[in-house]
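A single structure is presented below for examination.
Every protein chain but one is kept in place in this view of the complex.
Moving on, here comes subunit A:
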Amino acid sequence: MTDNTKKIPRTKPRFSATFDPFTISEIQRAAATGIYDIRGAGTKRKLPHFDDLLFLGASVSRYPLEGYRERCDTDVVLGTRFARKPIRLKTPVTIAGMSFGALSAQAKEALGRGASAVGTSTTTGDGGMTPEERGHSSTLVYQYLPSRYGMNPDDLRRADAIEVVVGQGAKPGGGGMLLGQKISRRVAKMRDLPEGIDQRSACRHPDWTGPDDLEIKIEELREITAWEKPIYIKVGASRPYYDVSLAVKAGADVVVLDGMQGGTAATQEVFIEHVGLPILAAIRPAVQALQDLGMHRKVQLIVSGGIRSGADMAKALALGADAVAIGTAALIALGDQSPDLAEEYARLGTVPGAYDDWQDGRDPAGITTQDPELAARLDPILGGRRIANYLSVMTMEAQAIARACGKSHLHNLEPEDLVALTMEAAAMTRIPLAGTEWYPGKQGF
């Protein structure tokens, strides 16, 4: 007899799809620490997104515009409903609200410089307005948040628009957090908090509940600012048809709709990954609400959450948005996730492209930190240039697509310019599946 045991093939170690390596590591981490995982950025799961839509372009039935020769305008006016001084942007891509505190002063300055260079706006965050930010932002939107950190009437009057934040895409229904490592003396002073504490922000506004109260709150803000400023209402994407309807009813000039891909400075991983809608699923119901109320293009819609390119911007506009906002993409343009920082990311236990510990203040790029040495690494002038470059590229990309579709303005893009690549995207957007005239829910095939 011969010994055949060495020749019997052995199965390879098989990982569970349910208990995958990440899930196992999270269970182990939870068991060891007893507290949920807190991180920055937005959802990392794969979701139906703008990649699931394509533009058709022009051919015989429609003719295109000549690139570089024929005009394709990009300007947008926000706040035409009630505000005496609407905002005029040269391009329909803005910088989303991110706080001084979550970001370094250098990063805020760079965002202001970059946005101003291309004629668009930037936005404050949960923590108030800094003089640097105001000084470097030609158009600045001032957020009005549940915490009211740093809120004061002088800054309200200094702002170009006011954004009442009801929620954000990364955590609809959740409040804010800023961990002690980032509560520097200056951040603490601006927020009237003890230095170094783990700061919690409330999830509801302290002095109003529901859309009827919100209408009165907006009247107060308008009275304080002499009805000059456009008033935005920002909601996380969850029930967009009803939330947009109620925002319009409450008197918004502009609605900001943030999908679950939208970033956060610090939120529970479980919240980021399991609450809210992807932005692709939210735009069409939001636009439908505006259309049903006869307010489409009268109350402007800004969408955000995972906007990365001029293609994403053009698709959002074609679905009916008036403008888009970027946050995570702007941080990447500033230098977040840079391969040049690979060694430093390795010391933090991560790699370029996966760094998301924005909450703990040790960002080697100097963006999501209050450490003076780390923050000093970010040159706000160079950072501003990078932001301006990126915003310009986004605009040119969107124009290239719009011209190919025969549009002389980005806002002339329409749902009929699009097809969907997947059943999911078709169902969510009511854009026909490519090669058909059908989307799920439409009668006939």
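The working rule: contacts are C-beta pairs under 8 Å (C-beta built on N, C-alpha and C of every residue); 3 or more make two chains touch, one makes a residue touch a chain; residues count from 1.
Definition applied: contacts and distances are computed from a predicted model.
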{"item": "Per UniProt, the name of the complex member that is left out, chosen from \"Branched-chain amino acid ABC transporter permease\", \"Rod shape-determining protein MreD\", \"Putative outer membrane starch-binding protein\" or \"Glutamate synthase domain 3\"", "value": "\"Glutamate synthase domain 3\""}
{"item": "Chain not shown: contacting residue from A:Ser104, A:Ser137, A:Ser184 or A:Thr225", "value": "A:Thr225"}
{"item": "Candidates A:Glu70, A:Asp207 or A:Glu414 - the one touching the absent chain", "value": "A:Asp207"}
{"item": "Identified contact with the non-displayed chain, of A:Ala117, A:Met151, A:Leu348 or A:Ala434", "value": "A:Met151"}
{"item": "Hidden partner interface residues of subunit A, rising order", "value": "33-35, 147-148, 151-153, 156, 179-180, 191-194, 197-198, 200, 202, 206-208, 213, 216-217, 219-220, 223-227"}
